[in-house]
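Showing just some of the chains, left in place.
Letters A, B and C mark the chains as written, and numbering starts fresh at 1 in each.
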Amino acid sequence: MTPSPLPTVMIEPLVRMALLEDLGRAGDLTTDAIVPAAHRATTVLVARQPGVVAGLDLARLAFQLIDPAIEMRVERGDGAALAPGDVIATISGPARGILTAERVALNLLCRLSGIATATASVVAAVRDTRTDIVCTRKTTPGLRAIEKYAVRVGGGSNHRFGLDDAVLIKDNHVAIAGSVTEALKRAKSGVGHLVKIELEVDTLVLLDNMNPETLTKAVAMVAGRAVTEASGRITPATAPSIAATGVDLISIGWLTHSVSVLDIGLDFKN
Amino acid sequence: MTPSPLPTVMIEPLVRMALLEDLGRAGDLTTDAIVPAAHRATTVLVARQPGVVAGLDLARLAFQLIDPAIEMRVERGDGAALAPGDVIATISGPARGILTAERVALNLLCRLSGIATATASVVAAVRDTRTDIVCTRKTTPGLRAIEKYAVRVGGGSNHRFGLDDAVLIKDNHVAIAGSVTEALKRAKSGVGHLVKIELEVDTLVLLDNMNPETLTKAVAMVAGRAVTEASGRITPATAPSIAATGVDLISIGWLTHSVSVLDIGLDFKN
Amino acid sequence: MTPSPLPTVMIEPLVRMALLEDLGRAGDLTTDAIVPAAHRATTVLVARQPGVVAGLDLARLAFQLIDPAIEMRVERGDGAALAPGDVIATISGPARGILTAERVALNLLCRLSGIATATASVVAAVRDTRTDIVCTRKTTPGLRAIEKYAVRVGGGSNHRFGLDDAVLIKDNHVAIAGSVTEALKRAKSGVGHLVKIELEVDTLVLLDNMNPETLTKAVAMVAGRAVTEASGRITPATAPSIAATGVDLISIGWLTHSVSVLDIGLDFKN
């Protein structure tokens, strides 16, 4: 199921900022000098690689904030699988605006599509298991909301959005508390019983960077009494064996911090 | 030569925004519940991979904006080559603040170090040529200034910072103008002779995505009358043969849009 | 007379901020999961208590910033007296947007209506006197402009909007100056004769927290040579006897700092 789009009010500040960053103090010198104001163009967003598209609302906003007369007709919406050559959307209107907004629109669209594509590839690799793929807080500063959205578009789930929406006890917290028991006790008394508490275990029951055999044992020990989550550089190739251990979640940082963009281009049709 | 650091006034808004994005509406639930306010810690930033570090000023600012009592002593500054296990910096002070700022500091530091590392690997591959490595406008929205800085740390140069600091005539501009000659004429009359004008040639003299043989011919044809620049998915492996053609610049988008983070961790020493 | 509405440019930043505060980093999880995008609804804003409505422009903006397709038809505009069950406005359009914006719209509308209602009750209590009801600078941080607007809707007037639009000499200023005379002298020479100068008297002629008898004497002593103002926890019950002393103004902090919201609900009609 495709996730709901983020409301415009959430993405507009980011798109405005990205445009201002690119326009600088004088705007698009090249286009302004060469392209007549009255020149109109019809262009298409075309996939140059197979993948999953995400971020069309941001691209549309980039074009329309530069010139509200630009129209975008979506052929393959967020979540659609793309083959090379597939037309994603048709963008038409004043050529100046299309050229001026092009780079910002593509920077956003290619990045989010890259995240959705990578997520989808791991999700597909564990399709026959009960394991969910989740992302982490290792997101690009300023882009967390849209990168997590792209993970959802790719079929993944989102772990914590920030430091404030769950307790996640890590090894350093345990070390400072003195024991897992004490850390849990403090967490429970500190946040009341409304906040979800998670424990990152990587000493005794090492879910972090464990091999599949150990992981299987760990999952068996937990025996459904808690949600189990594996992490540690898991790829589409290694994900199936990890998922086969019965772990509930596989958490993957590189989906947001080290992913390649999906190559999408803007072609002029006239 | 290591580039000058960016003034704090340029990076502070980004670091503040990244912290607020992570703190959300309630702050660090876990740390606040578990770690006593008076607990102090000494921690080290440690390289887990070989690479080049970049972004220490941003990391420091992340810690100090959370708690000004946190001190950071740099052992290997921006531009230093790292071996796995190398200590980059020692961070000491109130443990709460260190834990709360950790993820934002690492998100910034690992990303910029990833860019510097990738840049350095390509720069090293063309070390014996006269070719410079440059980045593009394919940067992360909101991070252009710091990503271009990281490219400089890695030994690369920066191409246009935005639409407003040079004319760059691309194929679509030429197509709309009707000819290269007309596009150049309009550009010259439009912006006066203070603005640098560049021409992206990818039809007759195809520097974009050309193979080395064609590229060599193209460079010979230009014969020093212009700065030549090659682009198109160039990697450390392919860069030497491209540089051997005598091209002035190799422009690489993936340095900023598809790079992997450098793995750097924060280890508690006490 | 109903006061003029505040221009959209003044209220939009606040409404955007309030929406972002509520949407967080993932938007309305509940509505996005349950309500189909195509589902449309017709809803009504209904008074659950008697009172005076204020803030409809802010409510409309909350809905329309979430989805411009939402329409609001006002039945009883700002300043209208409400009986329980009265329909204030009909809001129709995509159900998702209506549900997502509902809480922010109500938070703004109920608060401002609460202020207007409280103001109107005190204004009504002194209707037969020449005394005006004014609010203070004890407003909610960030909401001063709209809270003062709500006081105007309720029939009250606004005292100083900030530290910069009049001189108001308080007891601590007098104490530092050494005497009322000296404080007035400094004020007059310091700000020129364009700025209104007011004196808060609470030692000899104690208008602040005085009982009605003393207040009557004080007003008589002033004899029209100055505008007199009484303050100090005045309620609809005590206002008539205070106004009967002939005081020009009654200044009431609780209208903005301790008022109850007016209970207004959003009912779905289909």
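Heads up, the rule we're going with is that contacts are C-beta pairs under 8 Å (C-beta built on N, C-alpha and C of every residue); 3 or more make two chains touch, one makes a residue touch a chain.
Only a predicted model underlies this, so the values are computations on that prediction, with no experimental measurement involved.
The copy number for the entire complex in this file, given 3 shown chains of one sequence, is 6.
As a convention for this text, only the chains that are shown with their structure count from here on.
Each chain's centre was taken as the mean of its CA atoms, and the one lying most distant from chain C is B. Superposing the C-alpha atoms of chain A onto chain B requires a rotation of 180 degrees, rounded to the nearest 5. Centre-to-centre separation between chain A and chain C, using Cα means, comes to 43 Å.
The centroid of the Cα atoms in chain A and the matching centroid in chain B are 21 Å apart. With each centre defined as the average position of its C-alpha atoms, the distance from chain B to chain C rounds to 50 Å.
Residue positions of chain A touching 2 or more other chains: 144, 161-162. Residues of chain B touching chain A in their complex: 14-15, 17-18, 21-36, 39, 41, 95, 99-100, 103-104, 106-108, 110-111, 114, 137-144, 161-170, 172-173, 175-177, 183, 186-187, 189-191, 195, 254, 257-261, 268. Residues 3-4, 6-10, 144-145, 148-149, 158, 161-162 of chain A are the ones that touch chain C when the two sit in their complex.
On the side of chain B, the complex with chain C involves touching residues 21, 24-25.
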